[in-house]
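Notes for the one structure printed next.
A single protein chain has been omitted from the complex, and every remaining protein chain is retained in its original position.
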Amino acid sequence: MRAKLTPGLVLLLLFFVAAALLPFYVDPRGHVLRVAAMALLFAALAQSWNIVGGLANQISLGHAAFFGIGAYTSTLLYLRLGISPWLGLVAGAALAGLAAALLSLPTFRLKGHYFALATLAFAEVMRVIANSWAGLTGGPVGLSIPFVGSQPLNFAFRAVSSYYWIILGLLVLVCLVFRLLASGAIGYRLRAVRENEAAAEVAGVDTFRVKLTASVISAALTAVCGSVFAQFTFFFDPDSIFSLAGVSVRMAMIAIVGGLGTLAGPIIGALFLIPLEEAANAVLSSKAAGLSQLVFGAILIAAILIQPRGIMAYWPKRWSRRAAPAAVPHTEPALAKGSQ
Amino acid sequence: MNAHTPVLEAQAIAVTFGGLKAVDGISFTLKAGEIVGLIGPNGAGKTTLFNSLVGLQHLTSGQVLLGGEKVSGLKPHRVAGRGMTKTFQNAALFPDMSVLENVLTAALLRHDLASARARARAVLERLGLGPIAETDVADLTFPQKALVEMARALATEPKVLLLDEVMAALTPSEMDEVMAVIRSLRDEGLTFLVVEHHMRAIMALCDRLLVVNFGRLIAQGTPAEVANDPVVIEAYLGQGAAHGAAPGGTTAAGGAHA
Partner (left out) sequence: MGRQAGALNRIPVAAPSPAGEGFLLPIPVDIMLQSLIDGILLGGVYGVIATGLSLVFGVLGVVNFAQAEFLMLGMYVAWFAWRYLGLDPLLGSVLSFVVVFVVGYLVQRLLIARVLKAPPAAQVFLTVGLLIVLENAALMLFGSDFRSVSVPYQVQGFRLGDIFVGAPYLYAFAAALFLSAALWLFLDRSWTGRAIRAVAQDPMAATLTGVDTRLTYGVAFGLGVALTAFGGAVILPYITVSPTIGGQFVVVMFTVVVLGGLGSVAGALAGGLVVGIVQSVSTLFFPIQLQNLCLFVIFIAVLALRPQGLIKGA
């Protein structure tokens, strides 16, 4: 694929420009910008997940593990050794990539439900370790990053807008990586693996290496998001950072609601869901604890039932075809075999 | 390699599924530029044999040599890299991709993206599939799928190509076209092992036939020799009697897909 400027791509570029200008039009220290930054961060997370979940159709329910590895690595390096989170972020990405590679060994053969279960268990392992190994991680109370004013070299800023722009840059980077993968040789191989692994092997695709590459890249990007999240929020604890519903599922859900395997899907999903969730929290959480989360779950169910291919399914086929979703029911093999 | 060196050599290969011998010690050789037919009743172990040659199926014992080098034990993509691949009986295409993309993915084995694209187009033209290059494979007819399957296999640029019923469901004239393509590829040095149920095609196309039944090689020779071999005739006639009540046969075929 040459970089053809499809209407969709133009829209995406326009979106990035508009997003970059947002801090000039809203209160640079205000709530709106924080929510916008969170939406962009979750778009980046969903896009990272999309590399594995969308392109390779490996349904991971454990990406919180990599998110947490990123957050803990950069924060601990900073708090204990005074290493700048900018470097810690790289270390976190490397560590998460390594973890993903190790996890690939026992799980690369697994598909569908089994893969989801194994990844879920991995994230739970990380959560248990973070809670129990208090000497290293601080245990269940979590970690706080002291406020030090503006120290750009230490990833510390006064204005929300600085974090916002960094997060936007991260989103652009993740989208770029996704697009390079999706439209490059590995994109074809990933799609082949997703659709028929045995046939892909016979056609010369090294399925293990392809999946390994995708999951390592996906994990590393997720970890970067984790480091940035930690710097942005100043505080996190094991149960929230390794959370199934709050991180793993949310990442996936955003990609699915937007459009699995598509470039714009995670962005659309995040812009739709995060503000919605924020509004639900603001309006509903005073009424009853749990109501906003309940709405979140209900939206997930509704999204799956109404349109498993996500919002992108309503986009003109020409543009969304590129990575036409993995969520289309395939014909039953039993029927296909019936006549042989 | 001179004309007498076997390009493919199977040495006493065996595949066992939980006690059932799907392939039971088969040995044969293919010479470069040969077109060899593999025939036998349903459930005789043909597909399992194919799978074990390309590395999709682990051998219980025996080995496979390609151009004198051992390829058994390698993963299928490595075997493809060494120059042997197969087509799938039930057209295992990548359903979400266009015809071109299917073939292109295989061409990536030896080319970068840009030249793989050109390469894939050339293969499609050769098989007369140029006009449908941009079609989604989901929209193809069954015979077209079988041809795309063959195109995808060819795009890996094999020395030995195993064709599993690519001509099923073709009309006689289409069949003649495909046979002409196979012959012309053979003339360029490609070696074929062909499973086909159309006896007319097998007899017309193949230089030599291997006959398997119950996982064993029961006969081999020229089409004429095999057609008159009493063992072969019995195997085929016997099948009629066994077919109605032979769960063993379906199990072997089912196992081959697992």
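We call the chains A and B, going by the order they appear; numbering starts again at 1 in every chain.
In the analysis below, a contact is a pair of C-beta atoms (placed from the backbone, for glycine too) under 8 Å apart; a residue touches a chain by one contact, two chains touch by 3 or more.
Here the structure is a predicted model, which means the values were calculated and not measured.
Visitor: Under the definition given at the start, what are the shown partners of the omitted chain?
Guide: Even though it is not drawn, that chain still touches A.
Visitor: Among A:M38, A:L143 or A:M253, which one touches the chain that has been omitted from the display?
Guide: Candidates A:M38, A:L143 or A:M253; residue touching the omitted chain: A:M253.
Visitor: Just one of A:L21, A:L81 or A:L305 touches the chain that is missing; which is it?
Guide: A:L305
Visitor: Out of A:Y72, A:F122 or A:F272, which is the one that touches the chain we can't see?
Guide: In the full complex, the listed residue that touches the missing chain is A:F122.
Visitor: Of the listed residues A:P7, A:G30 or A:G297, which contacts the missing chain in the full complex?
Guide: Of the candidates A:P7, A:G30 or A:G297, A:G297 is in touch with the missing chain.
Visitor: With the missing chain put back, which residues of chain A would touch it? List them for me.
Guide: 53, 57, 59, 61, 105-107, 109-114, 116-118, 120-122, 124-125, 128-129, 131-132, 245, 249, 252-253, 256, 260, 288-291, 293-294, 296-301, 304-305, 308, 326-330, 332, 334
Everything below uses one rule, namely that only the chains that are shown with their structure count from here on.
Visitor: If you look only at chain A, which of its residues touch chain B in the complex?
Guide: For this pair, the touching residues of chain A are 184-185, 188-189, 191-192, 194-196, 198-208, 324, 326, 328, 330, 336-337, 340.
Visitor: In the complex, go through chain B and note every residue touching chain A.
Guide: So the residues of chain B touching chain A come out as 54-56, 75-77, 80-81, 85-86, 88-90, 92-97, 101, 104-106, 108-110, 112-113, 116, 152-153, 155-156.
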